[in-house]
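Every protein chain but one is kept in place in this view of the complex.
A and B label the chains in the order they appear, each numbered from 1.
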Amino acid sequence: MVEPHGPEQQPHAPPPSLWPVGFAVGVAVLLTGIVVGWPVAALGAAIAIVFGFLWVRDLTGPAAAAGREPPPPVGARPATEAGHALPLADEGEIERFPRARFLEGATLGLSGLIGGLITLPVAGFAIVPTFVGQKHEDVDIGELDTFPEGEWQVVTFMEDPAEGEVSRRTAYVRNNGELEGQPSLTVLSNRCAHLGCPVQPSGLLDEDASETVETSNTVVTRIPATPAAFTCPCHGGAYDLEGNRTAGPPVRGLDRYEYEIRDGRVFLVGAYSVGSVQGEGKEALIKRYDLMNPGLHVDGPSAIMYPIGPRR
Amino acid sequence: MAVPVRTKSRRRQQLEEAALYPLDWVEERSGLVGALKYFLFRKVPGDISWGHTLGSATLTAFLVQAITGAILAMYYKPHPDTAYESIQYITNDVTLGWLVRGMHRWGASVFIILMFFHMARVFLYGAYKYPRELNWIIGALLLILGMFEGFTGYLLPWDQTAYWATVVGVNLQGTGPFLGPFLVNVLNGGAEIGVDTLSRFYSIHMLLLPGAIFALIGLHLWLVIRLGVTSQPWSPEAAGSGEPEEPRPAREGLVRPARSGGSE
Partner (left out) sequence: MSVQRKKSRRVVEREAQFKQYRADVQSRGKPFYPWAMFHDAAMSTVVVGVIIGLACVWYFTSGEDPHDVGWLGPRYAEPADPGTTTFVPRPDWYFYFLFYLLRIFKWPDSVILGTVGIPTILMILLFALPFLDVRRERRIVRRPVAVTALLLTAASMGVLTYKGAVAEEATAAGSEAVEQLIEEQNLPEGVRPGLELFLRTCTSCHTYAGEGSSNLGAPDLTTIGDTGRSVEQFMQILREGPGAMPSFANLPEENLRSVGEFLEASKGAG
């Protein structure tokens, strides 16, 4: 809209205002809400009321009066007199217009609010779910009778069949015979305690005797083996048959799986980390800790660097 | 100049005007043409060398990555069950898919090498000194982001090398004191590499990091334009050393700089 130039016309022009736009948006949302559902309608009504109020206040309040004041000619401000009706925006740096200060604060505050409203849920969405809801399935790896006493088997299974191949894991399993009437197994994880590489058995693998069996909740591949040690091909970690570190950089022993025997079947029901193991087989004394990520010390002086970790 | 053209000059003028009109139109509304002109015709030291081309070469390599990456995203499927097959499909079946993937794969290495070369050049020339300290820091950030691009992109083919390099890489960062174990979960999207990890890495690799890299490259270039490029420190006519005592003839360079006196 082009204003005709001339001071006498200006007092009649309404002051520029965004409130009517907000009011219109509110009405539009209200109308949409009638179709979509009552919460939207309520939101629209609220918007319309708020902006309508502001609009009315704008037209009637002192701000409107200021708007009707003829704007000072550029470059030639009227001489400031004591008792001037309203301080003007260009009064100078020292005498700040309170409204401008309010707008400054409101702008920063609103920007911060928007930033927070966007960042918090997004960051939460990206980070929080990675710590919660870590579920552990109990994995059935077959009948206890199929693990001959004193012999090793390389057992490959899916930790969470619903996740599929990505949850495939390998454990080295040895049946130690019975201890006080209870069957005893050594179930070593094949993830290196250094940085998680796949640890290999040093010794014979009887691939021809490999068998794949379907258990109650996963498919298990089992290969009989006669390892003399376990070695890691990445950075040269080496372990004895109890999973104790014998050489190289691993910071602790091999992790172990917890097992339960249910109706003569072996279930893996979780895992734990191992500092070191004394003795062998069923007599082994295991220093066990909560499951930790590879590379983290569980005992010794270096363990103070990792006082807490997320549940795994 | 333009003496022989004088006969056609009227027609030519009209043509030129017609051709320049859109440019003027854009310039009037955006000032972009002027900015481009400033960028193109700003003065650089007369003795700049092939070493100075490493930065723009790195930018070219990055643009190759951005373009080929965007196209690869049309065929790649970031899920553990489909990723490997889609890589095989891209490489073996899609028309020219091998070329686009090959360029992306090898462009990554070239990009990293060029970043190191560029950095070594800046170091040798002492170009990180006042007033260009901030640009060195931006460059160092770009190097780290570039390495992270390499790390996150390495998982995407979902083959044995990819998977295990990522296992080691994540666990490696997990050995950081105190916060390391938590970082593992954030990177993996869970305690271990699972179904969500691949799409997580994919998003970081093709949205978050490239966005940050683009923004930082913009800043990097802006500072180069604002502060200028440094001469070779051993150049007898290095800018910043004042007038050379005895002006030497033009030095090596593919195009001999026109030093016909008095043109400035």
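Operating definition for what follows: a contact is a pair of C-beta atoms (placed from the backbone, for glycine too) under 8 Å apart; a residue touches a chain by one contact, two chains touch by 3 or more.
Quantities reported herein were computed from a predicted structural model and do not represent experimental measurements.
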Handout entry: Residue of A:V29, A:A48, A:V139 or A:V166 touching the missing chain in the full complex
Key = A:V166
Exercise for the section: For the chain that's not shown, point to the residue among A:R256, A:H297 or A:R312 touching it. Expected result: A:H297
Exercise for the section: May I ask you to list the residues on chain A that touch the chain which is not drawn? Expected result: 154, 156-157, 165-170, 190, 194-195, 197-205, 226, 228-229, 231, 233-236, 238, 240-241, 245-252, 295, 297, 300-302, 305
Exercise for the section: May I ask you to list the residues on chain B that touch the chain which is not drawn? Expected result: 39-46, 48, 50, 52-54, 56-57, 60-61, 64, 80, 84, 87-88, 91-92, 98-99, 101-103, 105-107, 109-110, 112-114, 120, 123-133, 136-137, 140, 143-144, 147, 150-151, 154, 157-165, 167-169, 172-173, 175-177, 180, 193, 228, 230, 233-234, 237-243, 253-255, 257, 264
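The rule is simple: only the chains that are shown with their structure count from here on.
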Problem - chain A partner contacts - residues on chain B that touch it in the complex - result: 80-81, 164, 167-168, 171-172, 174-175, 177-178, 180-182, 184-186, 188-195, 197
Fill in the blank from the handout: The answer for chain A against chain B in the complex is residues 126-127, 129-131, 134, 163-167, 195-198, 234, 292-296, 305-310, 312
